[in-house]
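Only one protein chain is missing from this complex, and each of the others stays in its spot.
Labels A, B and C are assigned to the chains in the order they are written; within every chain, residues are numbered from 1.
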Amino acid sequence: MNTSGRFFRVTTFGESHGPAIGAVVDGCPSGISLSASDIQPFLDRRKPGGPLSSPRAESDEVEILSGVFEGLTAGTPIALLIRNRDVRSGDYEALRDVFRPGHADYSYLQKYGLRDHRGGGRSSGRETAARVAAGAVAVRVLGGFGISVSGSVLSVRGVSDPGRFEEEVAAARARGDSVGGIVEVRAAGVPAGLGSPVFGKLDAAIAGAMMGIGAVKGVEIGEGFGAARLYGSENNDGMDRTGFLSNHAGGVLGGISTGQEIVVRLAVKPTPSIALLQRTVDTAGAEREISIGGRHDPCIAFRLVPVAEAMLALVLVDAALEERAYGGCVPE
Amino acid sequence: MNTSGRFFRVTTFGESHGPAIGAVVDGCPSGISLSASDIQPFLDRRKPGGPLSSPRAESDEVEILSGVFEGLTAGTPIALLIRNRDVRSGDYEALRDVFRPGHADYSYLQKYGLRDHRGGGRSSGRETAARVAAGAVAVRVLGGFGISVSGSVLSVRGVSDPGRFEEEVAAARARGDSVGGIVEVRAAGVPAGLGSPVFGKLDAAIAGAMMGIGAVKGVEIGEGFGAARLYGSENNDGMDRTGFLSNHAGGVLGGISTGQEIVVRLAVKPTPSIALLQRTVDTAGAEREISIGGRHDPCIAFRLVPVAEAMLALVLVDAALEERAYGGCVPE
Amino acid sequence: MNTSGRFFRVTTFGESHGPAIGAVVDGCPSGISLSASDIQPFLDRRKPGGPLSSPRAESDEVEILSGVFEGLTAGTPIALLIRNRDVRSGDYEALRDVFRPGHADYSYLQKYGLRDHRGGGRSSGRETAARVAAGAVAVRVLGGFGISVSGSVLSVRGVSDPGRFEEEVAAARARGDSVGGIVEVRAAGVPAGLGSPVFGKLDAAIAGAMMGIGAVKGVEIGEGFGAARLYGSENNDGMDRTGFLSNHAGGVLGGISTGQEIVVRLAVKPTPSIALLQRTVDTAGAEREISIGGRHDPCIAFRLVPVAEAMLALVLVDAALEERAYGGCVPE
Partner (left out) sequence: MNTSGRFFRVTTFGESHGPAIGAVVDGCPSGISLSASDIQPFLDRRKPGGPLSSPRAESDEVEILSGVFEGLTAGTPIALLIRNRDVRSGDYEALRDVFRPGHADYSYLQKYGLRDHRGGGRSSGRETAARVAAGAVAVRVLGGFGISVSGSVLSVRGVSDPGRFEEEVAAARARGDSVGGIVEVRAAGVPAGLGSPVFGKLDAAIAGAMMGIGAVKGVEIGEGFGAARLYGSENNDGMDRTGFLSNHAGGVLGGISTGQEIVVRLAVKPTPSIALLQRTVDTAGAEREISIGGRHDPCIAFRLVPVAEAMLALVLVDAALEERAYGGCVPE
């Protein structure tokens, strides 16, 4: 299932080392100005580069194939294409028959009976570039609703001082290892009323969208896991005539937005590709020890921020369009 | 949106103090023996009762209205009906115009322009009885796949010694307060290959399903938030010829099950209904102080266990049916 | 798949001789006044009775189980229940193992491995009562958009003089046979802009909805099959400043409504249950000759009219809600 959303439907396609990756956005309202230059900056933020990330050099240039007429969205599907350029598939030849620990190699082979071993194929983080491109379109639409999203890394390997992030990552890289971290994304300007009980709850959609990002192993909203240690009298958000007095709820009650800021945190596991020797097996069942070279981010949390923002944007635009369908009801 | 699933579709309906609640299960394979007595024990486990829960007395008797013929599922929709009996709507009259902190009162009114104030209406935890009934059907189907689910409370207000749970809850109740907790659910016997990238990932579906349970504010799988504090060398699950050497992944890699146990934990917030005075406002915007009487569980984590099991079962049966559609492929 | 629609989702359940049939309507906007008395007249029109139909006596009383609060729709699922009363399952015992020609007996058994032989089980026309009940809710919503639907029988066995319909039906019944007919349904007040290319076209949705009614074997819109015999210069609908000069299109161009009347015709096959002897086989493969007694309409076209209206209403309300989601676009 490669389509997300019910109203703003995004279908992504593509493998890490195939000809191209891309997305088709179906359900974008017409009349919104859109060009490749609206999307490119989002892709640039996700791109490898900088001391904290992988040296794979992808220009990630996006081409809009359809759905835009004379600079405006036409109400028809917007196809976005990103050609893969810096494809060194040979790097992966040695891994053709080996299951890399922490990767989807084993599960993909079990499911499909074959797998594209080149850079993880479809399971590669590269696929998220297509999500980011689609998310950029969502951000344009959300702008019309007055909604914005933003994200940041909260901690790396438990260290929450941003001044020490680079140091933590460098240390891990130096020893051939990698580190996990916590990412936070927020949405401001979200009106009350988005989300639809009981199986279309806004927080459920957010949780599903976030857990669907590779490397994410946990999601919490508002007080999150902290709420499990509180009394009701501490966790409830009281109100006075100016509105809510706190935001332990993280902007969602009963699955519907309250008008407060949406606050989401993600647990990001350490990048599974590490140079340190690991025990594994190959497809014939023989035991192997592998060291994974190639070009990998020692802490994926940083590049995951724009992906999490994109997914939050996709969920919100979906909910906003749904609310337009039903809200402010039908006259009789 | 009141339907979950794509293959095993469950639509629930009903309000806490309306005539009835129920579910329609569409997509259950035919030929499975099923009667009300297969479902009733699941409802009984969810029912109020015992020192840790609310005194509302609902028999929660389920009637199968359709989809079963001579004791076997017929492949047609299975409608499950539970009449509401112990409905003391008068208890809620005083709350008709007041927003209870931590409840969906405010967000529902913003969304729909009106709300059923009696026991929370549709946002009541009572709706989960319908999910549990549908989940019981899912459990029957999963049995045919050799899959089972189970759950338990891991901690209450941070206390993880089960011997102290009752004490914690009693203390909170005594002071008119409530407490949160952590619930864990697991699935055993899950074959490798369930879940479908990139927007139908098994872990994403689980996260969405769990966060869609009222009171849940966080979800984690396997190592979860702990993974954010680890090195890759600690978090990766190596393999030898006997299989995986650990299960930090919680049974899912790349959104696809690995054949290991699925391990999920939920953060459950403290019950928002508390007797302690809280500040709030009414629908006219006037400030109010309220104490919520009525019949409420001081710690909802316990009754949430069968609900979380039901949701996990629903996700798994959906994924198992999907895998049947595509797996072990088409001959040419 | 027992759910229709994407925005106004209707799930029906129930077998002809089971405890009950019903529908859950999910996606009805809130704030619309609704009671059982709004639905009952639609069910009464579909009910058996009168010289042209079957003598099965069902009161078809509908109960609203949820989704309505103090007389107004609450935005939550509206569950509608109709108990089966006049169930003479014994009538069908002789048919337990025989495939009735023209019925779904054979195909259901092939698909499900078992079948409810009592009155056709799920494949019975009785299921359409649930659609009609849901359609009545759709009609309430459409009223708010200024849209209305109506239908009639155009011809019986090729005879298009309504004065001769009763005669045709009586003659068929007298010889133990049945007759087919043509039904037309129309929608007035449909604004331009409903329907969404290329796989959500309004005419495609209508065709699917109509062909999904048992006994319907053909659907045409506007000029329909007649268009296949015309020149473009005859079939095109010109325009002048007052609008369209004709309506060969039947109110839909490119899958989107034009603002003209929607005109749909259905070919209804003769009722397959006939008293005349027919050749068939039983489940053991033995050849049999059967005469089908019981209570059957010799011409199902008449009772199909409210069903076709209901289905048209369901399609239109779905499209109208969709258009609310996207139309009149987002400000920037």
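Here is the rule we use: a residue touches a chain if its C-beta (ideal position, glycine included) is under 8 Å from a C-beta of that chain, and two chains touch if they have at least 3 such contacts.
Note that the structure is predicted; figures quoted are calculated from it, not measured.
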Residue, one of A:21, A:239, A:266 or A:281, that touches the chain absent here: A:21
Touch criterion as defined above, residue of C:31, C:48, C:119 or C:250 at the omitted chain: C:250
Sole contact to the chain not displayed, among A:114, A:170 or A:188: A:114
Hidden-chain contact residue, picked from the options C:72, C:95, C:149 or C:182: C:182
Contact set of chain B toward the excluded chain (per top definition): 6-7, 27, 29-33, 75-76, 141, 143-145, 197, 321-322, 324-326, 329-332
Residues of chain A in contact with the chain not shown: 1-3, 9, 11-15, 18-22, 24, 26-27, 30-31, 63-67, 69-70, 72, 74-79, 81, 111-116, 121-122
Touch residues of chain C, complete complex, unshown partner: 1-4, 6, 12, 99, 101-104, 106-108, 110-111, 113, 122-123, 127, 155, 157-158, 172, 177-182, 192-201, 203-212, 214, 217-241, 245, 248-250, 252-259, 267-274, 276, 278-281, 285-287, 301, 322-323, 327, 329
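The rule we apply is simple: only the chains that are shown with their structure count from here on.
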From chain B, the most remote chain by mean C-alpha position: C
Cα-centroid distance, chain B relative to chain C, in whole angstrom: 36
Between chain C and chain A, distance of the C-alpha-averaged centres to the nearest whole Å: 43
Euclidean distance of C-alpha centroids - chain A vs chain B, Å: 25
Interface hub residues of chain A, defined as touching at least two other chains: 6, 197, 322, 327, 329
